[in-house]
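A protein chain is absent from this complex, but the other protein chains hold their places.
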Amino acid sequence: MTAKSTAHSRRTTWRKAKSDVMMGVAVLATVITLLPLFIILTYLVLKGASSLNLAFFTHMPAPVGEKGGGMANAIVGTLELIGLASLMGVPVGIGSGLYLAAHHGSRFASAARFGADVMMGVPSIVVGIFAYAVVVRPMGGFSTLAGAVALAVIMIPLVTRTTEEMLLLVPHELREAALALGVPGWRTTLWVVARTAASGIATGAILAIARIAGETAPLLFTAFGNRFWATSLTSPIASLTVQVYTYAISPFPDWQRQAWAGALVLTTIVLALELGVRWMTRGSARVAR
Amino acid sequence: MAELLEATHDNVAAAVRPARLGAFHVRLLGDRIFNLTTLLLTLVGLSILVGLAIALVIDSTPSLKAFGWGFVVGTDWDPVNERFGALPFIYGTLVSSTLALTIAVPLSLGVALCLSEMAPAWLSRRLGFMVELLAAIPSVVYGLWAIFVLGPWLRDHVEPGLGATLGFLPLFKGPRVSVSILCAGVLLAIMVVPYIAAVCTDVFRAVPQTQREAALALGATRWEMVRMAVLPYGLSGVIGAIMLGLGRALGETIAVAMVIGNSPQISASLFAPSATLASVIANEFAEATSSLYLSSLVELGLVLLAVGLALNIVARALVLGATQRRFEGGR
Partner (left out) sequence: MDDARERASRTLDAMAEKLVARHLSAYFGQTRAIHDINLAFPANVVTAIIGPSGCGKSTLVRCLNRMHEVVHGARAEGEVLLDGDDIYAPGVDAVQVRRRIGMVFQKPTPFPTMSIEDNVAAGLKLNGIALKRPERDRIVERSLRQAALWDEVKERLRRPGASLSGGQQQRLCVARALAVEPEVLLMDEPCSALDPISTARIEELLLELKASYTIVLVTHNMQQAARTADLTAFLYTGDLIEFGETRQIFTNPARRETEDYITGRFG
């Protein structure tokens, strides 16, 4: 071997080694990134599972400083809030998605789409301030309605964008085939295009629900919290997220223990929704973030 | 049979078409109702956006009037004497987010490279799914874990090391508690990596295969191919992803509020407690006693909104450009 080729092969070896090292670094980064996922889930189970008993699910919180009690009202509260929010947010979101997909090229639609994207960048605490200004202040107090409105505002742009993207994925030939049969535009959009995209649209809605189920900040001064059951839409309501937050930052070990349990329940609900939806649509096109 | 078919034919014909084209009339009622309904729903969404901006501006007027531009540079946050300045929170937000990005960006790039260049499709899908699960965990759960696990761990195992080796820097001086900017920054990094990594993975996947092949055909190693073909092509997208991550870090409220200590002071050390724009609103809004107090908090929200929106808009434009360029093909 000549000197030149020796140098060349030495350089090549060095380059290959460098490449392997960098790829190894990438793998390391992936491992480091995924590590917290398993650590957190493990801690949730270790510290929370032991507190999950019937009392936890059926009792109300005990008075400050006392041991025992449960999170029944918080669990039901979260369900009420996301139910009410979905009632408001899902129709608006799907309706907007239908409009944007049907009028894809128009300038107004482009502006509206831009608006939906902008809405997704609003921090959730700011959404809480908005709900405070338009619901809590006029009504004179914290309420379930205010919390639901805040959550609905967060939901709407998510559902709009996924609905629109799912509708646009339907091949335009399908729409044309229906129109050529003499089916009017609105029937085509509903019974052909939307029906074909139905599972994707439902996926988007469920993922949005999973997202708002985990929100805390916007509820802090809208739904506020309640030691007992919420008696009506106009009374404050407890929620799993706010309850976990309140207990976690408290100095009482018993509350802290319950915080872990509540966090476990909350995470289970959210992950069940996410996993369930992905399992049902396995093989289909990727849902928008 | 033939007569039956004929009869059916006539029934259908009667239902399906009128006798002559002249009998056509404009029957757009269904279309009109549908378009109107969906338009109204869209307008609801848009008016929320506009209403939100307006509400925030209106509600922060007392504070805007009282403090003007001095609000942004004021260092006093004194509810008792009604003197409000945003600087401590702007500082806390900037420092915690910068720290978060410093940790998160290299990690995200590594994850994105691993998922898009290295792993086979089946593995890449599963790993990507796990990264998405990280994004799905509610932030209050992250905060809870950080209070009892991450914070103490940093205080007992990481900060002593940092203090010993880099303690000459003002960044790493001072007493160690389990609530600090450092803890908030690290937690934010963990929470933000999934978002940046997911977008970067999409950006890298959008790089045309022809670009990669051209580099490999020149005899480049894997890493050199990435440096030559993938990273430059996806640069604007990566920047967009970082901005999106920054936007999320800025807006993250609860997890930060649980571990940052909520102390409106500016300190050079990362070991000290602090507060961010979002965390102070979360902590003090429900208890704000006077209208000036409330208005100042709303103004903090306005600052947060403006910065968050600007970042989001620019970021999306960058990412859109990077992921749509794939259609221009390998030139």
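Points to keep in mind about this one:
Letters A and B mark the chains in the order given here, with residues in each chain numbered from 1 onward.
Assume contacts are C-beta pairs under 8 Å (C-beta built on N, C-alpha and C of every residue); 3 or more make two chains touch, one makes a residue touch a chain.
Fair warning: this is a prediction, and the values are worked out from it, not measured in the lab.
For the options A:72, A:179, A:233 or A:271, the residue in contact with the chain missing from this view is A:179. With the whole complex as reference, residues 104-106, 171, 173-174, 176-185, 187-188, 191-192, 195-196, 198 of subunit A touch the missing chain.
Simple rule for what comes next: only the chains that are shown with their structure count from here on.
Those residues of subunit B lying in contact with subunit A across their complex are 16, 27-28, 30-31, 33-35, 37-42, 44-46, 48-49, 51-52, 55-56, 58-59, 106-111, 113-115, 117-118, 127, 129-134, 136-145, 147-149, 190, 193-194, 197-198, 221-224, 226, 247, 250-254, 258, 278, 281-282, 285-286, 297-298, 301, 304-305, 308-309, 311-313, 316. Residues of subunit A touching subunit B in their complex: 15-16, 18-19, 22-23, 25-30, 32-34, 36-37, 39-40, 43-44, 47, 91-93, 95-96, 98-100, 102, 112, 115-130, 132-134, 153, 156-157, 160, 182, 184-187, 189-190, 210-211, 213-217, 220-221, 224, 241, 244-245, 248-249, 256, 259-260, 263, 266-267, 270-271, 274, 278, 289.
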